[in-house]
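Omission of a single protein chain aside, the complex is shown with its protein chains in their original locations.
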Amino acid sequence: MLIVMQAQASSEQIDRVLETVRRMGLTPHPLPGPTRTAIGVTGNTAAVDRRPLEMLPGVEELIRVTKPFKLASREMKPHDTAFRVGPNQGARIGPGSFTLIAGPCSVESRDLILGVAEAMTQRGVKLMRAGAFKPRTSPYAFQGMGEEGLRILEEARAATGIGIVTELMDTQDAQAVAQVADMIQIGARNMQNFALLKCVARLNKPVLLKRGLAATLEEWLMAAEYILSGPNYNVALCERGVRTFSDHSRNTLDLSVIPPLKAVSHLPVLVDPSHGTGKRAFVPAMARAALAAGADGLLIEVHPHPEKALSDGPQSIDYQEFDALLESLRKLAPHLGVELT
Amino acid sequence: MLIVMQAQASSEQIDRVLETVRRMGLTPHPLPGPTRTAIGVTGNTAAVDRRPLEMLPGVEELIRVTKPFKLASREMKPHDTAFRVGPNQGARIGPGSFTLIAGPCSVESRDLILGVAEAMTQRGVKLMRAGAFKPRTSPYAFQGMGEEGLRILEEARAATGIGIVTELMDTQDAQAVAQVADMIQIGARNMQNFALLKCVARLNKPVLLKRGLAATLEEWLMAAEYILSGPNYNVALCERGVRTFSDHSRNTLDLSVIPPLKAVSHLPVLVDPSHGTGKRAFVPAMARAALAAGADGLLIEVHPHPEKALSDGPQSIDYQEFDALLESLRKLAPHLGVELT
Amino acid sequence: MLIVMQAQASSEQIDRVLETVRRMGLTPHPLPGPTRTAIGVTGNTAAVDRRPLEMLPGVEELIRVTKPFKLASREMKPHDTAFRVGPNQGARIGPGSFTLIAGPCSVESRDLILGVAEAMTQRGVKLMRAGAFKPRTSPYAFQGMGEEGLRILEEARAATGIGIVTELMDTQDAQAVAQVADMIQIGARNMQNFALLKCVARLNKPVLLKRGLAATLEEWLMAAEYILSGPNYNVALCERGVRTFSDHSRNTLDLSVIPPLKAVSHLPVLVDPSHGTGKRAFVPAMARAALAAGADGLLIEVHPHPEKALSDGPQSIDYQEFDALLESLRKLAPHLGVELT
Partner (left out) sequence: MLIVMQAQASSEQIDRVLETVRRMGLTPHPLPGPTRTAIGVTGNTAAVDRRPLEMLPGVEELIRVTKPFKLASREMKPHDTAFRVGPNQGARIGPGSFTLIAGPCSVESRDLILGVAEAMTQRGVKLMRAGAFKPRTSPYAFQGMGEEGLRILEEARAATGIGIVTELMDTQDAQAVAQVADMIQIGARNMQNFALLKCVARLNKPVLLKRGLAATLEEWLMAAEYILSGPNYNVALCERGVRTFSDHSRNTLDLSVIPPLKAVSHLPVLVDPSHGTGKRAFVPAMARAALAAGADGLLIEVHPHPEKALSDGPQSIDYQEFDALLESLRKLAPHLGVELT
């Protein structure tokens, strides 16, 4: 339910509504708007009793939210979400920006990470991706450097000021990852790991939520709702390809989900053309298509020597390819009303 | 198999190779190139006997084509295919051009078609789509105007000079459709209607071959191979969305198929964002994404009054939306190295 | 719409209703039941005007059919459809029977077909499958023996009395195929070849309609509706695997479609475990599972020497495997309330 306050409602009136909602065993989410404040209400398993609320002073209107996702919906929050990420809040994610999160698949060594952090910073990229904990199909494959990898990321951040986006896979590692990450990534295979979602919902860090391999738009937004209702309002979605019969690429990158997502939700949407295609040669075209389709940025694998990468080499582009991509994105961005960052 | 001729091979030598191939019970396809001629050989069910060919004068080299599709592959023909379509060959389909084929889903009335033909021509669109024969899921739905619809298309063509792209559904209608159409469309549901493919392979008309709802890249190119081997070399492919678990749109528009298609085949690829999304509001973004992804054009449903359309109204854009789309495509096209036509 | 007649309605009253329906431009389908006659009405594109019908003598009730498929639905015909097929109507397809249609993928030679017809007849199998016209992914693969194949099937039928089930791919071959076939097969790739469906709807032959590779239950029944509305009421459906992400078999055999199909439709459902799995070793288990799931029979590829088959060898079982399968089906059938035929 959405409680719309009168334009001239006082902060005391707002507080009283918040308190009343809490006394009903529900969770209030203040949503300040340009002309008035609204208060989202979540936590109910059945219809909310309207009477104690509609008679409170300052309340203009109670609106039932029809979607199963509430805080993620435009019904509750019509305006696009945008937030800042990274050291000194240097990066912005949200409409109007086309934000690049670039870097290697995994933290492979100190040299690699410091080198990439430097190279990305030089190119104006403000956020670096790299996994210390890696979800691998095989138990016998490289599983990431773990804690040691986190230390390396920390060092790269300190050295260059680049923001760190890295994956959390286990609730037991939450504190360790949150200390280093500027944005916590939840991987596709964990999109419905509800214990993990509840855990990041309680952390005070932006979250990048990748779409599950077979997730519908609604399931994806419901997963986001787990985080938003924490509350943790700084969530960005990331399309990374879904599982279909198609065998021409590693996954089927579903750019067509962007317009419908934007229609029902205010959350930013990034695209990962690296996992989406699984093949280096196809990444630049799909990156450009993501921009044209209305995405708010890219999560993209860049590696100085893709042929030597410990994971995801075949889908990583090198610096030269990245530079060429940047140049073409820079030409297109103004004609699509966004700024490349 | 591909027979590469020496650069200085005479036309008599080429003719002798062609004749030898024919005497072996196979089909030769002369493929003139910038510096030399190559001759594709098809029709063999097992490996071709190389000896009678490699000793002929003027033959440089015999190359085995490894893909199951032969004439559609870049192995046999490295250079992009481009061809001209329509009255006075007014339209061009192929790399370098971004070609629009626009119009209503079906021929609903003389007024509609003459009006759209006029409106499209004014906007510089050289090819109009509209179905006289309509594939409909239900036997009780409007099945198209049939022969009468063809007459209307003919009239619109005569009145405005616009080229006609229209669907053929039954081999028995082939002559009637071929007399009117400048380009014959094979629908998604008929992509593996092999009798129909063999039929258009023998017609002297360009063909627009839509991707089947569950067709892999290879199956799609094999369907094209049926037409190419006719021979009918003027084939363009059209991605129109595939069937997946996703329920946010009518089909899942698979733009990610474009780079892999371009990598293995020289055929032009168009995109149908109307069927791909099934929803008017999502068409413009996906049309722009198609351009950015490397498509060679669009097949797009435009209707003066989508809400009154007899079929596909929900996915048709109106003139105003089409104009806005044209404007944005015109801005982007130069930065992607193509000309909007 | 369904017109339910009074139990004591006279045949004159029924005729008058039929005539009235026809005068309204619609098609009446008399559906005699155990206690009363009902008359299905199809052909309307909008709601039928009830007034001219509900006042006719003998009419008990008018019932709106809510499903998009009408004649295929249990709303219009609650009782299971069963019909007889083959020379002397020797085979029965429908609930209570578990009917085997067995034989090679294609008519490869006179010897093969006469041999298989003999072998199947000896085992009590009353219907043989074998394609004279073959839908092949590649234009360069064996395309079937065509007319000559039909002559061979005719001869096998005459020699053994076995019924012939064979595929029609092109409307232009309809008469030739109908003269030989006891049941006409429409292949998966032609499930929405609407010209072909309309064609078999006008033939007086039972039809076996295979499910398309990406067809929903509703689309499949709508395809059946094209045939039923011909009218041609003798339609059996055949599940043969659908296209999914799964790569452990050629297709994903969807046995789970059987209970929902039976819930909404009265049509018999067969299963093709050969195409469904694509692998000989997996055929017997899935054939037994089809029986247990409630299917009304099997379309199954049997070949005396699968390793020499011109098509579909890897998924054909040999006589010994077929005998073992028959034995296990015979043990299970009585416990599932059906008779193996």
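Note that the chains take the letters A, B and C in the order they are written out, and that residue 1 is the start of every chain.
The rule is simple: contacts are C-beta pairs under 8 Å (C-beta built on N, C-alpha and C of every residue); 3 or more make two chains touch, one makes a residue touch a chain.
Quantities reported herein were computed from a predicted structural model and do not represent experimental measurements.
Judged over the whole assembly, touch between the missing chain and the shown ones holds for A, B, C. Checked against the full complex, the one of A:His29, A:Arg92, A:Arg243 or A:His275 touching the unshown chain is A:Arg243. Contact with the omitted chain, checked across C:Val41, C:Val165 or C:Met286, is made by C:Met286. Which of A:Arg136, A:Arg202 or A:His305 touches the hidden chain is settled by the complete complex: it is A:Arg136.
The omitted chain makes contact with just one of the residues A:Gln8, A:Thr66, A:Asn88 or A:Gln172: A:Gln172.
Of the residues in chain B, those that touch the hidden partner chain are 243-245. Interface residues of chain A facing the missing partner chain: 42-45, 68, 70, 135-143, 169-173, 189-190, 192-198, 212-214, 219, 222, 225-226, 229, 242-243. Remark: the residues of chain C touching the chain excluded from display are 214, 216-217, 241-242, 244-249, 252-261, 263, 276-277, 279, 281-282, 285-286, 288-294, 328, 331-332, 335-336.
Everything that follows uses one rule, which is that only the chains that are shown with their structure count from here on.
Chain B and chain C have Cα centroids separated by 34 Å. Residue numbers of chain C whose C-beta contacts span two or more other chains: 243.
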